[in-house]
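Please find one structure pasted underneath; my questions will follow.
One protein chain is absent from this view; the other protein chains keep their places.
Per-chain residue numbering starts at 1, and chain names A, B and C are given in the order in which the chains are listed.
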Amino acid sequence: MPSPWDNIRDQFPILDQKVNGHPLVYLDNAATTQKPLAVTRALDRFYANDNANVHRGLHALSMRSTDGYEGARARVQAFVNAEAPEEIIFTRGTTESINLVAASWGSANLRKGDVVLLTEMEHHSNLVPWQMAAQRTGATVRYVPVTGDQGLLDLGALDKLLTPEVKLFAFTHVSNTLGTINPAADLCARARKLGIVTVVDAAQSIGHMPLDVRAIGCDFLAFSGHKMASVTGIGVLYGRRALLDAMPPWQGGGGMISSVDFSGSRWKPSPERFEAGTPNFADAIALGASCDFLDLLGREQIRLHDGGLAKEARDRLAELPGIRIIGPDGERGGLVSFAFEGVHAHDVVTFADEDGIALRGGHHCNQPLMKKLGLTSTVRASFYVYNERREIDALVASMARTIKFFAG
Amino acid sequence: MPSPWDNIRDQFPILDQKVNGHPLVYLDNAATTQKPLAVTRALDRFYANDNANVHRGLHALSMRSTDGYEGARARVQAFVNAEAPEEIIFTRGTTESINLVAASWGSANLRKGDVVLLTEMEHHSNLVPWQMAAQRTGATVRYVPVTGDQGLLDLGALDKLLTPEVKLFAFTHVSNTLGTINPAADLCARARKLGIVTVVDAAQSIGHMPLDVRAIGCDFLAFSGHKMASVTGIGVLYGRRALLDAMPPWQGGGGMISSVDFSGSRWKPSPERFEAGTPNFADAIALGASCDFLDLLGREQIRLHDGGLAKEARDRLAELPGIRIIGPDGERGGLVSFAFEGVHAHDVVTFADEDGIALRGGHHCNQPLMKKLGLTSTVRASFYVYNERREIDALVASMARTIKFFAG
Amino acid sequence: MSADLSDLYQNVILDHNRRPRNRGRIPTANRSAHGDNPSCGDQCDVFLRLDGDRIAEISFDGSGCAISQASASLMTTQLKGKTTAEAENLYKEFHEIVTTGKEPEEISDLGAFAGVHAFPARIKCATLSWHAALNALRGDGAPATTESHKD
Partner (left out) sequence: MSADLSDLYQNVILDHNRRPRNRGRIPTANRSAHGDNPSCGDQCDVFLRLDGDRIAEISFDGSGCAISQASASLMTTQLKGKTTAEAENLYKEFHEIVTTGKEPEEISDLGAFAGVHAFPARIKCATLSWHAALNALRGDGAPATTESHKD
């Protein structure tokens, strides 16, 4: 039987190009993934057949649009195994999802003296919104430490940090810099025992492995479409309904109010309460198509594929002179970060680009972690469903050439 | 010489379909417009060739993406004649743009006793965010009255309402219910004389007529891509740079901070300060293509076309028995709203849909205005560049059939 | 007119829409509830006088499309004299009719609403007044809104 993996690169025409005379090797998937034809064509089909504003519309196109949009919500619900479609709020991406929780839940629940617990490995998008919420409310932010270059959470320290002042614990599922996969279900269970609300940043896990919000047991979970084979501009906040229904709206506007007069307004329940204005319904429909695409490949197979490539890249890079590899020796997400003695990450990335290889170099929106590791930047190679072993060969050869050049 | 208007419907394949056995007559453009191939193909091309995350990327695709995204910003800057690209902030749409100003400028500048002045014809998206900001800050919201079914602003009352407590005046450029075109430059001039900050909701004007922020003289201006021949999920906040640079960020996350450590953050200047997380760069590039498309048609010609159809529809509908037409007799934007004695708008829209005609019926996110006019809903027909005279014939015939049916 | 549309706007419905029964507020009401359909702007108030467990009098007021007005009017004629349990059962039947198009088991004017099922966006219009009535009966006086239950 033919497998959807067989001709997978045919789904991604962008990969079939040369960069600086070399076949493109796209290893910047943790920043954003490429989009399969199955997704871009779903978007085209929508614009060519059904486009109209959703809700409140009684004509044929508007009903089709609404069905498509609400169908996408139900598709995402199934994809993460939420209990109800009302638990799925469409946002622009992970960052907006976390800001929504920090602003809405935060303003209603955080007080002076409260603590928001984060970890030292959070992306700025799961760090800055909490610092801002803390500043507004008088709460304090504390951090679960990361243990050295292995980049694991210090679980011993965690239990000491889970004090009664802690009202919320937000952590990343997979670190975008370290590749660490955090034990999300265990972390949520520890927090839940103490009545602490949990927020999981699933930006780097959602597209790469099976994910089930009920198995994880989190209260909120945030992710971006563009990192899971979908288009830019669409993302999701999952929230447990009981919490969502108790939260005040964040943005105001059309579609989220149940009645307005010149003196004030009443709100609709979730998800409408949190989706002010015309939603990005076309891209939500594309996100539904991405869910189909990933399920067809099989999310467990994706986990093995991406994690396998990352592990292999890690092991082969480790043989290079002067390299420092960050993150766990054991299981890791689909990425590997490293630094070379005496060569800055940006020079490495520029040299790799000459070889047609797309890498990311920098602080990866993770400055505090970088400081802790005594680094200003790393090089990161990150993998997705279309990457192949031979691309690791190209990566390792390019790195060897670069360090040789700078060693002079 | 061939005109881009000649075969304009070929740019919109969605129009070439039957609905309930009749050729589709799409007259719901004030809710959302259709997208020309020039725009959807620009989007496809981007995903098929250049897609990568913007900023911080040193590889070829990332540089192309960044150039495309910043190029779109410069394109929008030229489209509205802003002074600098830093004055263009990409958002999801009008609603998010207004929420940004209400949250950021509002929190920094509104105090107890201050007044936010709106008009009675504001869309919920330019009403609810201010009610929420007022509630947070202790400010009060006041409204410039609308004069009866003609739907003009009471300019005499305005001068009395522009008192020293007024800190901000937000108004719509074109009413989405009345079709009224407000004298934006004059309104801004009156406010500016008193040092009052102005916000213009350009959702219904940007795609339909020439628009120049410097000629209008506003401090902020908000619009949505999806109402100007572009895709969903992208919109713009224009802000005068001096104001933007003095405003605190709204959302926190990657891309908007200049440095972060575990204790706090420093912000980048505009526009980055207000674009937390991965922006919707692909749809921003599509928005740039829409600007090209509209400029090719000529915005003054679009104004004449859309306004002309609306005026003609108005005059012909006025002959139907029992009709009440809302909005000005004189110049109007590209839409007309009306109500029939004894027939509810939703029944009218359902009957029109049977004839393949897409209309909108309801309160149009304008409940307070509806109450004032003593209506619960109206039917709205709204026009765009691809609409034709014969579609007015179809509209009028369908309306005649419906009232006949309900008159029994 | 297509078969679907004439099923939606049946004579029974048009008649109730043109000449609504039991419209207005009954002065002796001891229960009432408000319902709204925020997406459409439809509004409906239901007033009733409960005598023991039986609906002695019932009326409605509000605004909305022909479907919602006719449904409210017909509902008042159907619920008058019923017990709370009977009313709940009648609503179940009505709900099935409007969502599936199935004709009622016994001949009843409720069957006029079977055509609604072909217009999913209008199901809310047909059920709004029923939600308000049930809320009034349950005595919790909570406003009914068609947004929090999916029909």
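One rule holds in what follows: a residue touches a chain if its C-beta (ideal position, glycine included) is under 8 Å from a C-beta of that chain, and two chains touch if they have at least 3 such contacts.
Given the structure is predicted, the values throughout are model-derived calculations rather than measurements.
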Touch partners of the unshown chain, restricted to the chains that are shown, please. A, B
One chain isn't shown here. Among A:R142, A:R324, A:H344 or A:K372, which residue touches it? A:H344
By the document's definition of touch, the residue of A:H208, A:R314, A:H363 or A:R380 touching the omitted chain is A:H363
Selected from B:R56, B:R136 or B:R324 as touching the chain missing from the view: B:R56
Going by the touch rule given at the top, which residues of chain A touch the chain that is not shown? 20-21, 343-347, 350-351, 354, 362-363, 367, 370, 376-377, 405-406, 408
Tell me where the left-out chain touches chain B, residue by residue. 55-58, 63, 66, 257-259, 268-269, 272
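The working rule: only the chains that are shown with their structure count from here on.
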Report, in whole Å, the distance between the mean C-alpha point of chain B and the mean C-alpha point of chain C. 37
If you average the CA atoms of chain A and of chain B, how far apart do the two points sit, in angstrom? 31
Junction residues of chain B - those touching two or more other chains: 20, 346, 350, 362, 367
Shared interface positions of chain C, touching two or more other chains: 39-40, 122
